[in-house]
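For this view, one protein chain was removed and the others were kept in their places.
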Amino acid sequence: MSDLTATAPGRAAPRMAGRVKAAIILFILFALMPPLASALDDPFYVLIGTRILAYAIAALALDLILGYGAMVSFGHAAYLGFGSYAVAILSSYGINDLGLQLLFGITLSAVFALITGAISLRTQGVYFIMITLAFGQMAFFFFISLSAYGGDDGYGLSERSTLMGIDILQSDFGLYYVTLALLIAMFVLCHRIVMSRFGRVLTGIRENPTRMEAIGYSPFRYQLTAFIISGCITSVAGVLLANQAQFVSPAFMSWHRSGELIVMVVLGGVGTLTGPIGGAVAALLLEEWLGALSEHWRLWFGIFLVLMVLFSPRGITGVLERMGIVRTRQ
Amino acid sequence: MTGLDVKNLSKSFGALKVTDDVSLRVEPGEVHAIIGPNGAGKTTLISQLSGQLASDAGSVSIGDRDITHLSMPERVKLGLARSFQITSILPGFTALENVALAVQARRGSSFRFFGNVAGEAELNEAAMSALAEAGLDDRAEVLAKSLSHGEHRRLELAIALATDPKVLLLDEPLAGVGGEDAEAFVSRLQTFKGRFTMVLIEHDMDAVFALADRVSVLVYGKLIATGKPEDVRSDPAVRAAYLGEEEVA
Partner (left out) sequence: MMNLFVLQLLNGVQLGVLLFLIAAGLTLVFGIMDVINLAHGVLYMVGAYLIATFAAATGNFWWGLLLMLPAAVLVGMVLEFVVMRRLYARSHLDQVLATFGLVMIASEAVKMIWGTSPLSVPMPEILSGAVPLMGPLKYPVYRIAVIVAGLAVAVGLFVLVNYTRVGMLLRAGATNRSTVSALGVDINRLFSVVFTLGAVLACLAGALVAPILSVDTGMGESVLILTFVVVVIGGIGSIKGAFLGALLVAIVDTVGGVFGPIWLRQILDPAAAGQVGRVLGPMLVYILMAVILFAKPAGLFGRRA
């Protein structure tokens, strides 16, 4: 991933341009993947690819607040859940339109993010991490107790969503390219936000909240807005994951998922937008690879994480700090 | 032109009275210096005036507006700006971006999610002129963390100017600046006289006497004297408080 993130410190704009180029290269590679997979006669890769792209959307969304707003949300898997259950709930009422499902998932997420964000953002640091974790868990238990949708066992979807009446998502290829299109759209959206007036305020609050107050900004409003946007984008990933698996379950929103999303963002590079997309690819491929090697892949993944933090000098954050991307406390 | 009116302001940390019933009227357009020995509570007072610290009792108004219960951002919007004693900037932003953010806070909405902020001429031009007034326009594109100490002090000033203040609270603007740089800084501040009201905390007595219309002396949280610089200088109570410190002599 280092080629994506190891750009020299300097002005924000050129640094950004490099990352956009890296993202474009990634998107082209993603677009070329399905024909390659079918040439290799292994279309199963297309389904795995869809999963990776969906998680890339979630990692991108998390980076918007973690990287640009220094908000370590440990409850982001909840929004994957809202997205996927939006599909399940609407489809149980016979509504299969992707657009409506996205709208429903985004609305649920916005409401949840508004309420939980407003409470969590009154605190900082360790508090914020634990409270977002607890609220994520609250959503988890909410869906476990929804017995109409299978509770613990989850809920199977008889068919995938339709896009404006067309069943383009029925084929794995169609789903893959729609997911890629949404990933690109979300990347453009996040990139525009980061470069905008709002983005500059958000980044300023990350760097020095007191200074921002002293020039007339109330951090809370901007952080909460970013928190809601991030939750909404994450729910888009949830809608796509439900379609990919044709199944939804509370397992989508366990706190392990939230942790994995953070791992993806950090692995790719905090506060780079492009990095977390690569991070999602790397983390999920590592999972697949370790999973194929050993049934105890979690052990190896855990060891990898601990070593990565302990033995890169001053941690991953330290590496990024030297690159001028993030600022640690004190 | 707007003045600043402080009535019976108090603040305690535990049993320690850091600000003890301070009343002070700063006239519109005046440069009012607050001096006092270390630990007198000068920075605490500035923090209370700017809204960073809540007061236990008393009131603060600018013009006719009571701002005692307003937050720091709300006070800034009404024209009360502050600079920090210890440089407080956005290290990963360029000097221009630091100042442009301050301009943005008072121009249009910051809830704009599209449009490249770096290309907004409206913000950049205003920011450049604030930088020029602080004498930092030639360093506009440099990351704030790469600037020298003296440049940081000027950036602090530029940011405060960019908020378009009616009343500017300057917390030791000359901290750590010496010699010719200090002189240049003082004459720069002199050019702002009459443009807005200034409350100045400063240890450098040459600067205080060069700039201030009136001086107040703060000792252990209490104002013990207020008056013209010459009068304060010869006030026996002030001399007693400063006993052993040679700056006033």
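Observations
We just call them A and B in the order they show up, numbering each chain from 1.
The rule is simple: contacts are C-beta pairs under 8 Å (C-beta built on N, C-alpha and C of every residue); 3 or more make two chains touch, one makes a residue touch a chain.
Everything quoted here is computed from the prediction, not taken from an experiment.
The chain we do not see here touches A in the full complex.
Mapped onto subunit A, the interface with the missing chain covers residues 66, 72, 74, 115-116, 119, 122-127, 129-131, 133-135, 137-138, 141-142, 144-147, 255, 259, 262-263, 266, 270, 296, 298-299, 301-306, 308-310, 314-317, 328-329.
Keep this in mind: only the chains that are shown with their structure count from here on.
Rounded to a whole number, the gap between the C-alpha centres of subunit A and subunit B is 43 angstrom. Contacts from subunit B toward subunit A in the complex involve residues 50, 52, 71-73, 76-77, 81-82, 84, 88-94, 97, 100-102, 104-106, 108-118, 120, 141, 143, 159, 162-163. Note for the complex: subunit A touches subunit B at residues 9-13, 192-193, 195-201, 203-204, 207-208, 210-218, 222, 225, 324, 327.
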